[in-house]
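The structure follows.
Removed: one protein chain of the complex. Kept in place: all other protein chains.
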Amino acid sequence: MFKLVLSDPSIFKTSFDAISSIVDEVQIEVDSDGLRLNAIDRSHITYVHLELKESLFDIYECDKPIKLNLDTEELMKVLKRSKNDDVMELTVDVGNLILTFEGAVKKTFKVKLIDLEYDTPSQPDIPYDIKIPIPVSILKEAIQDIEIVSDRVSFEVDEDKLTLEAVGDFADAKIEYLHGEKINEKARAVYAISNIKEMLKAEKFSDNTYLSIGTDMPLTLYLELLNEEGLLSFLLAPRLEEED
Amino acid sequence: MFKLVLSDPSIFKTSFDAISSIVDEVQIEVDSDGLRLNAIDRSHITYVHLELKESLFDIYECDKPIKLNLDTEELMKVLKRSKNDDVMELTVDVGNLILTFEGAVKKTFKVKLIDLEYDTPSQPDIPYDIKIPIPVSILKEAIQDIEIVSDRVSFEVDEDKLTLEAVGDFADAKIEYLHGEKINEKARAVYAISNIKEMLKAEKFSDNTYLSIGTDMPLTLYLELLNEEGLLSFLLAPRLEEED
Partner (left out) sequence: MFKLVLSDPSIFKTSFDAISSIVDEVQIEVDSDGLRLNAIDRSHITYVHLELKESLFDIYECDKPIKLNLDTEELMKVLKRSKNDDVMELTVDVGNLILTFEGAVKKTFKVKLIDLEYDTPSQPDIPYDIKIPIPVSILKEAIQDIEIVSDRVSFEVDEDKLTLEAVGDFADAKIEYLHGEKINEKARAVYAISNIKEMLKAEKFSDNTYLSIGTDMPLTLYLELLNEEGLLSFLLAPRLEEED
């Protein structure tokens, strides 16, 4: 028996908008506790983790663990057709994930499950001291600011500020955000803007977002649902400044 | 004497948005009763019929029948420049249809009449038992849903539902609409999505819309103005499922 019902398809839509721009294929693991996905892109630059607890769902029936291997682009095409006030139901038959969106009409999509040798990447465990709550909208706009001068951006944290900065051929850009946190150390690392923009597509997952960085360490972006019922996180490898 | 005044140019704008995507050239026949247009596309797949009764117009002066041969694309370019709260006036001079839109400013467009050997296609008379009222917006969205998996769609009607369905390479899609009509038979036919999308451009013509189908028969979409003052209808030939 496998049946999950969720009254807000936007959690899936926004997650897979980001995920499908990072990885082509994924394995979703579902068991009695909830749903999990771990993936890493081909170049091993971005690691993505999604988990949704069973308590988040209106109906959650999963009597034995199941692995769903999916083409993320095909899944995203279907998720885009949902409306935020539709009720979404997930079931399976032989070889398909069945997504039903019920609103003014009933829409049923069967997405073919794919064959996939999938080694779930192990989640890197990086101890961070710096954790800064920041609205994704602020981050998104800052990246658009930086983008006019460069395709790289440095993130720098000190006691007071998070500073995003880049030096370009014709202009330089610097965005300063007062974080209001009690932070006693500094950190600085450089990332590729194109990778950051992929993550930020998950913007609507949650308003409860924060990021962590360490000097020349990965950038981690966390988007957390209320009551710990869901988490979407991204871990993005830094670029060495000498690279080109 | 030829002068027609209408306080809502959107009826023309939305009609010709659909018509100009189906046929390049048309003949509009005007007499003391009203205005009529019958046309069929080059491939003889879509037949379109428009009629607007004289009572719909604020001023209607047409003392002898007249035939206006027009390039639909040129006419549409002009109609697009109207605003919904403009007053539209149609007159003629030698060789031109003159369209005036009067709002904050007065806009006058002269569109050249064209030479055209025009055999008005006779309207196919197809007896249908199945007539289903359905908002064009529902139909439009269902077609967008189906489009992600295929370029063809089957329409199927039974006692309870209108079902649009398609099978694709990576996913299948099915949209079910409870029609709420008293229908005692079934029907099923397949159509090309691109042709359906052309018709649906006429969306704003009326909220009073319904469709008819028969097994392997044309799909008919009717858009009717209040008080029978106007009708826009499309008749779309079915595709054989064996075709490719």
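Here are some notes:
When the chains are written out, they are named A and B in that same order, and each has its own residue count from 1.
In this text, contacts are C-beta pairs under 8 Å (C-beta built on N, C-alpha and C of every residue); 3 or more make two chains touch, one makes a residue touch a chain.
Quick caveat, the model's predicted, so the values are computed rather than measured.
When the full complex is taken into account, the listed residue touching the unshown chain is B:V111, out of B:V5, B:V87 or B:V111.
Here one chain is not drawn; of A:I175, A:V190, A:I213 or A:L231, the residue touching it is A:I175. Taking the complete complex into account, B:E74 is the one of B:D41, B:E54, B:E74 or B:E224 that touches the chain left out.
Considering the complete assembly, subunit A touches the hidden chain via residues 138, 141-142, 144-145, 148-149, 170-177.
Where subunit B meets the missing chain, the touching residues are 71, 74, 77-78, 80-81, 96, 104-112.
One rule holds for everything that comes next: only the chains that are shown with their structure count from here on.
The geometric centre of subunit A is 44 Å away from that of subunit B, both derived from CA atoms.
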